[in-house]
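One structure, as C-alpha cells, below. Some questions next.
Removed: one protein chain of the complex. Kept in place: all other protein chains.
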Amino acid sequence: MLAEIGLGALWLAASLAGLQLLAGSFGLTKGGEGLAGIVRPVAIMQGVLVALAFAALIMVFVTTDLSVKLVAENSHSAKPLIYKIAGAWGNHEGSMLLWVTVMGLAGAFVALVERRLPENTMLATLAGQAFVSLGFYAFLLFASNPFVRMSPVPDEGAGLNPLLQDPGLAFHPPTLYVGYVGLSIAFSFAIGALVTRQVGPDFARAMRPWVLGAWVFLTMGITAGSYWAYYVLGWGGWWFWDPVENASLMPWLAATALLHSCGVLAARNALRAWTVMLGVVAFSMSMVGTFLVRSGILTSVHAFAVDPKRGSFILILLAIYIGGALTLFALRAATVTEGERFAITSREGALVFNNVMLSSILGITLLGTLYPLVTEAMGLKVSVGPPYFNPTSALFAMPMFVVLMVGPLLRWRRDRMARVGWVVALPLGLTLAGVVVGYAMGVRHVLPLLALAIAPGVVVASVLPLRGRNLLRAPLSLWGMVVAHLGLGVALFGMGCDSAFTAERLVALRVGEQSQVGPWSVRLDSVSPVAGPNWTAMEGVLKVRYANGAAQTITPHSRSFWVPPQTMAVSALLTRWNGQLYTVLGEETDGKVGTGRWQLRLWWKPFVPMIWLGGLLVALGGALALLSRVMQDLKRRTARTKGDERRARVAQLEQA
Amino acid sequence: MMAGDEKPRAPRWTLWLPLALFGLFVVLVVVGLVRPKDTTIESHMIGKPLPVFALRAAADGRPGVATTDLATGKPQLLNIFASWCIPCRAEAPVLGELAAKGVVINGIAIRDRREDLATFLKDLGNPYQRIGADDVSSVQLAIGSAGVPETFVIDGKGVIRYQHIGDIRPDQIPLILQKLKEAEQ
C-alpha cells in the first residue's frame, strides 16, 4: 500500500510541476496575470507531495517490504535499522528520488520565503525550477521508478554493499545531494534573471543565501566523503581524484567562485554577466557530475551491466537544460551590462583573481576527468590520476592562496598596496620563512613545501580583517569569512604535513612480534575470529605505544560479510593531538592457518586530521555567513512590517 | 558612473563560447555512450579442455557434476550460479526457456547452502540436469570465472568454447544457441 501511495504522490507532484511551469510562464505574459497568483502555492504543494513520496520510500525500507523490487535488491531484514533507512538512498532509484525531493523542497522553500525580487523574476525563477524538476520527474517515473513491485516475492533481500554499511557514509550522500541540488535554485534564479533581464545587487542578495546554503552542504559532504575514503578504503590516502570525487569537487569549485562573485555583485553591482554565468555553470556541474557517474560512461569494468537507455535519458536532460540555459545566456547576456568599474588593486580585483583561478582549476579537473573518454574514442585506454591533477591544480591554487592573504584587507573599488603594506607583510613574510624552515626540515618536494609554507600565512592572514575591531561587535558575515579562510589554511597545513611527513611501514609479524613506524612501536598481541550482526572477521589486537608513553590497544580487522558475500579490511585508527596512527590487517602470509605471519600495514600521519577539521571550519564559516544573511533579512522584514503598521496607525488617526 | 557605450566589451561571439564547449562535451559523451564496450577479461581457458574436477550433488534429485559428465559428444552449457545472487534470479527463467528448447544445462552452485538452493530451485524452476556444489569456488576459479552468473559453452570433447559473463538476457538466447551450434563443429 505504502508503495502505491508514494508512487501516487510522485505522479501528483510531477503534474503540479507541470502546472507550475505553465502558470509561471503564462503569468509572465500579458493577460496571464491571473495565473501568477497560484504559482507559489503550487510550488509549496509540489514540495510537500514529493517529500511524502520520499517518506513512503523510507517506510518501505524500514518495514523491509520485499515485494518492492528496490527493497529486495538492496536491503535485508537482518540489517540494522539505520542502514535500512540509508538503504533507501544507497541505490540509483532511491537517490534519484532524493534528488527530486531536495529539488521540490528547495523550490517550495523559495516560494515560501523569498520576497526580495520583483514578482516577475520570481515567476520566471519558479517556472525555471519547475521546468528542471519536470525532466527529473520524467526520468524517475519512466526510467527509474523506485516503487516497482516484484513477483514472486523473494524470501530475503540481497543486502547492501558492505562498503555502504558505515554510519558516516549513511548520511554522506544525502548531504552531498542537498548541496548539488541546492544549486538548482541558483540555476533557476539565473534563468529567471536572464528572462526578465533584471540582474543587479538585489538579484545577487536574493541568490546569495541559497548558494551559501548549498555550498555549506557541499563542503560538509566533500569533507565527510574524503574522510570516508580515508578510513574505509584502507589505502591511507584521503583524495584519489577519481571521477566520483571530481563530480563533487567541480560543483564546489563553481559554487565557491559564484559565492565570491555574488559578493561583488551585491556590494558593487559589477561582474553581472559573469555571476549569471556561474549560476548556470554551478548546477550544470552538479548534473554533469551525476551523469558521468550514473551513466557508467566512466566506469567500464561491468560493461555488460551498462544500460545505455538511462545514460541517454540523463544526457538528453543535460542537453536540454544546460544547452538551453547557455543559449539563453548567449542571447541575453549582451543586454546585461557589465556594471561598475574597479581598479585592479581593490577588493573586486582580488575576487576576480579568485574567480579566474577557481575557474581554471575547474577546467583542469573537468578536462582530466573527461580525458579517458577522449582517448577511448581513439582506442587508447588511460587513467588520469594524482600525477596530473596535483601539480596542475596546485599551480592555480597556490597563487590564489597568496592573493587570499591580501584580498580581504583591500577596499572596494580602488586601493593602494602601500595602505595595507605592512599588515600584508606579516603573512607573506611567514610564507617565505615557511619555505626556508620547511626546506631545512628536509621537505624536498615542491608541493608539500609550498603547502606547508603557505598554510601559516593563510591562517594568520585570515584573522587580520578582525584587526582593530571589537570582536564582539564585528559583523557575523565577517566572522564567517574569517572562519572559512582560517579553515582553508588549517586544511592546507594538514595536507602538507600528510604528504611531507607520513611514515609508512609494511611488515609481516608473528603473534608477539613487534615493529616500529615513526615514533610508534606496534606489537601484534593476538589474532582471533570475532562476529558481528551480519559479518565475521579476523581481528588483530595491537598494543601500540607512542614514544615511551603508555600502551594502548587497537583492533584492525578483516571482515567477511554474508549477504552479499564480500570481504573488506577495516582499518583501526588512533588519533593524538599531533596526528593519527593508521593500521590495516592483511592476510596470513603463508596461507597455513595458525603458523603464518600476519601482514600489517602501518602509517604514522602527523597532523592529518587537520584536513577534515579545516573542511569543517570552512563549512562553519559558510554557516555563519548564511546565518548573518538570514538575520539581516529578518531584521529588514520586521522593520518593514513595523513601518507599515505605523503608517497604517497614522492613517487611521488621520481619518478619525 | 560612466556611460555604458564607452566600455570596451568582449565581442558578442564570446558569449556563445560556453555553449560551444558544452556542445563538444555532448558530442564526446554521445560517442562514449554509443561505442560498444568490451573491457571484461575473458577466461584464458577458452579453447582449452576443462580442468579435471568432480563436485558432489548440491540438490536433491540431481547428480553432481564431474569433468567426464561434460564430454559426452554433445555441446552443453555450464552455468555458474548461486541462490544468493540477484542477477541469477533474473536469469533463471531464461535458462528455463533454453532447457525447454532441449539445451543441456549443468549448474555449479557457488558457496551455497543446501536449503537456500532448494528454495531457489522450487521458486524459480530447475532447468539443470546436474548441479554440483562448489563451496570454496575452486572449480569456478579453475575454469577462469570471476563472478556469478557466468555461463560456459562446452563442446562434445569437453573443451570450453565460449564464456558468457553476466546473466543471459532474453534477447541473448539466439546468441547462446548460435554458440552451441558452433560448438558442434
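For reference, chains read A and B in written order, and residue numbers begin at 1 within each chain.
In this section, a contact is a pair of C-beta atoms (placed from the backbone, for glycine too) under 8 Å apart; a residue touches a chain by one contact, two chains touch by 3 or more.
Please note the rule applied: contacts and distances are computed from a predicted model.
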Which of "Cytochrome c-type biogenesis protein CcmE", "Putative thiamine transport system substrate-binding protein", "ABC transporter permease" or "NADH-quinone oxidoreductase subunit K" matches, in UniProt, the chain that is not displayed: "Cytochrome c-type biogenesis protein CcmE"
Options A:521, A:536 or A:599, residue touching the unrepresented chain: A:599
Touching the absent chain when the full complex is considered, from A:19, A:249 or A:357: A:357
Candidate in contact with the missing chain, chosen from A:47, A:107 or A:234: A:234
Residue among A:138, A:293, A:316 or A:630 that touches the chain left out of view: A:293
Residue among A:126, A:464, A:507 or A:542 that touches the chain left out of view: A:507
Among B:32, B:132 or B:166, residue touching the chain not depicted: B:166
Residues of chain A (touch criterion as defined above) contacting the omitted chain: 69, 73-74, 89-92, 95, 144, 158, 161, 163-164, 169, 172-173, 176, 228-229, 233-235, 240, 242-245, 247-248, 293-296, 298-302, 304-307, 310, 338, 341-344, 349, 352-353, 356-357, 359-361, 363-364, 367-368, 371-372, 375, 380-385, 387-388, 391-392, 395-396, 506-508, 558, 564-569, 584, 586-587, 589-591, 596-597, 599, 601
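Here is the rule we use: only the chains that are shown with their structure count from here on.
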Rounded Å distance between chain A and chain B, as computed from the means of their C-alpha atoms: 36
Complex contact set, residues of chain A against chain B: 72-73, 152, 154-155, 158, 273, 277, 280-281, 284, 288, 291-292, 295, 297, 300-306, 308, 311-312, 315, 318-319, 322-323, 326-327, 329-330, 333-334, 337-338, 340-341, 370, 373-374, 376-377, 381, 563-565
Partner chain A, residues of chain B touching it in the complex: 1-2, 4, 7, 9, 12, 15-16, 18-19, 22-23, 25-26, 28-35, 37-40, 84-86, 89, 111, 119, 123, 165-166
